[in-house]
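For this view, one protein chain was removed and the others were kept in their places.
Here is chain A:
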Amino acid sequence: MLEITDLRAGYGGTEVLRGLTLSVGKGEIVAVLGSNGVGKTTLNKVLSGVQPARSGAIRFNGQDIFGASAKTVVSAGLIHVPEGRKIFPNLTILENLELGGYCRPKSARRTNLDKVFSIFPRLKERTTQLAGTMSGGEQQMLAIGRGLMGEPKLLILDEPSLGLSPLLVEEMFTLIRRLSDDGLPIMLVEQNVVQSLELASRAYILENGTVTISGDAAKLKDDPELRRAYLGL
């Protein structure tokens, strides 16, 4: 579905991604893990076309999207739900969702809205509320709902559990499982290592802009190197 080969990117003289290679297949949840500053957010920005890469290759669904504009990437169905949600605070919930389908034909909007409302009934109750006045958890749901309006073929979720209460984190991970069960491939970018590994089929651990450990999520959970580095065990 998504294949990234030897990707390099950075800001000014600083190289952030140093030859990163990873892939996400159909029906998978792939976790991309790592602590702050290893290049996770830069990777997502490069993938979504808002940050230029220096070299490497990105193929998505058979299409070369290296250097493509954000609009092309979204139209191709690679949808990125960013860290910090980045919803439109001055727009209503309904308007936020409508703009999620900005690149899709208007005729599809009604059915997509119904789909999102069936996943997030709470959004349906409050379509006219300004998005900026919602709680953090609700904003995260709106951000994912907005992403789903773009008819994703693959969804990148950047830190969906960030800033949520443990109960809401649990709810968020259940939701991600549900989306995946419906056939949507997901690239889950997280700092929450334990829960992400439970959810994902495969995982990549980033350090300093490249993949240091990768493999089957269930096996990685018991990897002594990972347990030492991330779990302090």
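The rule is simple: contacts are C-beta pairs under 8 Å (C-beta built on N, C-alpha and C of every residue); 3 or more make two chains touch, one makes a residue touch a chain; residues count from 1.
Here is the rule we go by: contacts and distances are computed from a predicted model.
Trainee: The chain that is not shown, which UniProt protein name from "YCII-related domain-containing protein", "Amino acid/amide ABC transporter membrane protein 1 (HAAT family)", "Aspartyl/glutamyl-tRNA(Asn/Gln) amidotransferase subunit C" or "Actinorhodin polyketide putative beta-ketoacyl synthase 2" does it carry?
Mentor: "Amino acid/amide ABC transporter membrane protein 1 (HAAT family)"
Trainee: Of A:G10, A:G34, A:G150 or A:P185, which sits in contact with the chain we cannot see?
Mentor: In the complete complex, the chain left out is touched by residue A:G150.
Trainee: Which of A:I87, A:V116 or A:L226 sits in contact with the chain that's absent?
Mentor: A:I87
Trainee: Would you indicate which residue among A:L99, A:I119, A:V211 or A:A229 is in contact with the undisplayed chain?
Mentor: Of all options in A:L99, A:I119, A:V211 or A:A229, contact with the hidden chain holds for A:L99.
Trainee: Would you write out the residues of chain A that touch the absent chain, in ascending order?
Mentor: Within chain A, the residues touching the omitted chain are 48-50, 69-71, 73-75, 79-82, 85-91, 95, 98-100, 102-103, 106, 146, 149-150.
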